[in-house]
Structures are given as structure tokens and as C-alpha cells.
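Every protein chain except one is present and positioned as in the full complex.
We call the chains A and B, going by the order they appear; numbering starts again at 1 in every chain.
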Amino acid sequence: MTVPIHLRHDETFVLNLGPQHPATHGVLRVKLTMDGEYIVKAEPVLGYIHRMHEKLAEAGTFAQFMPNTARMDYLHALAFNHGWALVVEKAAGIEVPERAEYIRVITVELNRIASHLLWWAAFLLDLGGFTPLLYAFDDREKVIDLLERVTGSRLTYCYMRFGGVYNDIDDEFIAGTRDFIKRLRGRMPSLYHDLVTHNIILIKRIKDIGIITPEQCRRYGATGPVARGSGINYDVRKNEPYSVYPEFDFDVPVFDECDSMARYMVRMHEMEQSLRIIEQALDKLPDGPVMGKAPKVLKPEAGYYYSAVETARGSLGHRLICDGGKNPYKLKLRSPTFSNLSLYGEVAEGMLLADALAFMGSLDLVIPEIDR
Amino acid sequence: METSIWRALLYLVGIMAFAGLNAAYLGWCERKGAARIQRRIGPCEAGYAGLLQPLADGLKLMSKQLLVPDGVDGIIFRVAPVLAMIPAITSMVVIPFSENIGARAMELSVLLLFALASISMIAILLGGWASGNKYAVISAARSVSQNLAYEIPMLITVITVVLISGSLNLREIAIDQQGGFWHWNIFRLENGHFLTMWISFIIFFICSVAETNRAPFDMAEAESELVAGFMTEYGSMGFGLFMMGEYLNIVVGACLTATLFLGGWDCPFGKTPGVWWFLIKIYILIFTFIWIRWTYPRTQIYRLLNLSWKILIPFSLINLLITAALIKVF
Partner (left out) sequence: MNMLEKTQAALAELFPQAEAGEGATEAAARQPGVLRTDPARHGSHLDVLCGPDQVVAVARIMDREGYFLEAVSGVDWLEKQQLEIIYDYNRLGGEHCRVMVRTQVPRSEAVVPTVSAVFPAADWHERETYDFYGVHFQDHPNLIRILLPEDADFHPLLKDFTP
């Protein structure tokens, strides 16, 4: 008969959170040094789903890497498509027809809403509320159906091409999208806010929990809703406009509270802003081709290229280096959650286990994107 | 002598059947209820409306091997789930289902119920500790502190009921409330008890949610933090017994609430008292449990303890004082 665990108040013990744990939503492992239920030290251990996409990029042509982009952030795959298309178009000097850019924006924003809905559902699941998951999936299903209609896939899209998109949208898609906008606007206040956002238990769980100061954001390079929840007005779509975003009138929600609630509110408001963008894009949608002229074999000029897009989780950067050949010479993917997660250890110190997991949920981690 | 043996046997079979049926079908009710709340259908494949689902689940659990992990305390590991189930069934002995149905009407039945309820907490502690899993140990520690904190206000509110009825016998407490809903302890008109007793009822109900480890107070099995808490290492019927024990505790909690506050088997209009009214009451209460669980997110362990020590206990004490004063004045 053995007694495996001795706990004394002056001793700490190591708790392995993951790689298989319900709260990490994937194969992230956090090595926690605990004193009772308090965290003394938190150390994320990465790499459990590492697939070396950067080497795969070097091994194939530019076009061959397009399907890989969707395998990183599977929740906002179209933004990764978009980022890769933009950086290659920049390097190779390819013109994109305006209609194609509009369609890109519409689909990327729809995908952003789907991503935020899934985050919302999973975050509530982390906090022990199961029912919101089903409500969010109800709406997400509508988005996925719409995207399936134009892209042909439901999760890992490979929709964009250098010089445009491969499939035009039809009237049914436009009508369906307008219906969805109406539907989500109707459900947002009653279902999402009345049932969940204003719930006293939820507010007590996430208010003043997981404070990230603006200075911490800057030192660790946190972007996206994490930075905007800390009062930093930084959105690639506004600060470094790309595609046709300058033509739309939308706000960047910024909250100054720096806590998990602020990050929650940023994402909830972002969904509404995305709806606004989609609505305007549908109104202004120009006619024309959806595919520009692009050479069959791309051989961009040798040089250094960088392009950033705003994904649902923050700023995604592609550092592309070309040597004049038909393969990328080097591709570095600056994935947003890799940087967002790196501040976890510093912030989680001294937190209670349950609070640290609520905080982790508020960072919106997608593990394949961290590990690439 | 002859009749009492038959009587004992009858009640034994009856209570086991009632307990077994509830343990199995509350799972089905919960899944159906949750499904409806979540705009789903729920179990529908096995039998009509999925009614054979509990049977299928039971068979599956029984056909699996009870895996005892390496390096754990084997005996305690096996005993703990049984210990979770037994007190819940035993509690049914003293519950008066109607004026004529009830195995034993003991003088101290209220105390016996609370004594038995504490054993199921020990089962969780033993199960968690014997698993040799850190999540299970954290869960067991949480569960003990939670149950301790909530037993105190629960007992204090029960004292208010006992003061009014003047008895610790559940049957007599129920008989005392006969004759329409204005006689029930929660709405009791005489002596102005309705002023305080609804507060007692709310405190008691919150405590019984916490005592049975139900959401939003399911700290012990918070799946997003502690995987499955004390049940992490359990499979097969070990897990099954814990689940059944949990449902039976809910039934006992609902029976106790119905008897103490809602007049037991009494009809709200004083017409046709009987066991059906008792069953209607407990199932409404159980549905409320399910409803709460699928609506709210989980709270935090320290907020849970604060709620008990800083709010419920002072309130229940004040409540007790006022109730005692009302009895003295009138």
C-alpha cells in the first residue's frame, strides 16, 4: 500500500495541465508549480502539434503552400489564406480585381464571426456553462453553411488564389448573408448578452481576473483582442490598412480594464463591427472578374517582404524572403497566439487554478497556430 | 412479528426499486431536460424517446473492467463508490412518502438524515484520496470544505422548522403542515411565520444545491479545471455508483425540502392529500436543480465559501432569532 502524495503547506507540487486536458482545447501543456490551489510558477510547454509548416513552405511552390495556411489557425483559416495571398501578391506584384478583394473581406469577416462565436462557446465551457455552446454553434452553423457554399469546405478553407478568389459569390449567398446579419443582430442582445454577459456569476468570475498591463502587452508583443482589452488601440485593419478595409466605416472596440472581462467585451463588440463591415461590403460590392492576371509559375524578385493581417486572435505576420526562385526561400510565420501566450507565465503567477484557467480561456488559444 | 417481517421486506424492495429507478432515470431526465434547454432532442435512439438509454448505459458500464491504477490504495479505492451510494439509499428509510407510506418514523429522523448525508462527503474524500491523482486530491479537499461550509447554514435553517413543528420526526413535521398551502412551513400564516420561513426555504435550497455538488456549485467535479475531480480515475461501475449516488442525493434533498417546507404529501388546496402530491413536489424541485445546472456557469471555490460563511450563516442565524422571537411573542 503506497501513499502517493504528501502535501505540506511549505511544499509545492507540480501539476501537469495537459497535454490532454479539457481546458486547454488542444494539446497545450502547462507545467504548473502549485502551492495548494495557488500557482507559484506556470510554464507553457509547446510543440505537441508542431508540423514544421515553415519547412513545408520551402519545399513547395508558393501556390502549394496555400492549403497549409488553413491548417494553422483552423478557426480563422480564411485570414491565414488572405495573409499568404497578400504577401505573395506583394512580392510578385500581382493585381487583384476589386470584386475579389470585396469577396475576400466578406468571407474573412464571416469567418471572424464564426471564430469569435466558437471562442465564446469554449470560454463559457471553461467557466462551466455548457448551454451557451449550443446556442453559439447554432449561429456558427449558419456561417459555416454560407462559407461552404462559396468555398467548398467548412473548416480548412483553401479559397484564395494569387490574384483573386477561385469562386464567385452568388445571389443566394448574398441573401443568406443578409439573413444571417439580421439573425445575429436579433439574437445578440437577448441570447448572448442577457443570458450570459450580464450574468452575475460570469461577471464575478472574469472581472478583475488576469490583469495584463499595456506595458506587458508591448514587451511581450501581444496583439489582437488581448491588446485591445488592455486599452491599446491597435488593429492591423486600421493601423496598417490592407485589402479594401479603408473603404469601410467601422470602429475598433477598445476597453481599458485590462482584465478578462475587457477581452470578452472586445470580442463581443468585434462581432458587431464585423457585421457592419459585411453589410457595407455587400452594399458596395462591385461587378467584375474575381480572378486577376497571375502567371502560372510565380518567380518573385529576390528580397525581403513582410505583410500583416488581423486575424481573430491578433496580428498575423508573414516574413517572406525570396531568392528569385519558384519556391519561397524562407517563410517565417508570426502567429499571434504564440506571442499572446508567452505572457501567460508572468500573469498567471499567484493566481488560483480556476482563475488561471479562466484567464487562459480569455486569451483565445488555438494550439495548432502556436505550434505551426 | 409475522407482519413486520413482510412489511420490512416490502419496504426494502420498494425503496430499492424507487432508488434504482430514480438513479437510472434521473440521468435520462437530466439529458432530456438539458437537451430541451439547449434546443436539441437528446437521447432518442434506444427505445421510445430514448427510454432504454439508462439500461444501455448501465449494461455498458457493468461490462467494463474496474481499472485500479497502479500504486493506489486498492481497498479504499473500491469501497468509496459503494460508500457514496449506501447512505443515499438508507436515507429513504425515514422519508414519509405519505401518511401511510414510510418505512420508519423515527423520533430523530432529521438528525439521521444529516448524519447520513455527511457520509457521502467522506466517500468523495476517500475516493479522491485513494485515486492518487492530484486533480482528485484537490477535488476531494474542495468538496470537504464546501460540504462543511454548507452544512452549518443548512442545519440552522432546519432548526427554524423544528422550532415551529416542535419535533425532529419528519412524519410529524409533515402532519403538522396538513390542510392547504397556507399551513405549509414556507407560507405558514399562523404566528406570522411566513415572514421568515421563505428566507429559510431559499437558504435551505441553496445549501442543498451546494451539498449535492450540483452546478453552479460543482466545484468537486469542475471538468474544465479538475478534469473529472474525484472521479478522474474511476471507470466502469465505480463511476456509475458515484453518478447514481449523486442523483440519489438529489432525490433525498428534494424529499427533505418537500417535507420540511412544502407540506410533504399535502395537497395545496387541502382536498386530496396523498403520495402523488409528494412525488409532484419532489420532481418539480428536481427539475429546478436540472434547470439551474444548465443555465448558469460555475462559480469559484472561494466565492462559494464566502457565500456560505459571510452571507448564508449570518442570515440564517438572524432568521433563527426572529423565528424564535415570533414563537415567543405569539
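Please note the rule applied: a contact is a pair of C-beta atoms (placed from the backbone, for glycine too) under 8 Å apart; a residue touches a chain by one contact, two chains touch by 3 or more.
Being a predicted model, the structure only gives us computed values, none of them experimental.
Although it is not drawn, the missing chain touches A when the whole complex is taken into account. The residue touching the chain not shown here, chosen from A:50, A:198 or A:326, is A:50. Here the missing chain is touched by one residue of A:132, A:253 or A:317, and it is A:317. For the chain missing from the display, the contacting residue among A:223, A:260, A:273 or A:311 is A:223, taking the whole complex into account. The set of chain A residues touching the chain not shown comprises 46-47, 50, 52, 54-55, 58, 87, 90, 217-221, 223, 227, 232-234, 239-240, 302-308, 315, 317, 319, 321, 323, 329-330, 332, 334, 338-339, 342-343, 346, 371-372.
What we mean here is this: only the chains that are shown with their structure count from here on.
Between the CA-based centres of chain A and chain B the separation comes to 43 Å, rounded to the whole angstrom. Interface residues of chain B facing chain A in the complex, by the touch rule stated above, are 34, 37-40, 71-74, 132, 134-135, 137-138, 215-216, 218, 222-225, 227, 294-303. Within the complex formed with chain B, the residues of chain A that make contact are 1-5, 7, 13, 15, 21-23, 37, 124-131, 134-135, 138, 195-196, 199, 201-202, 204-205, 352-355, 357.
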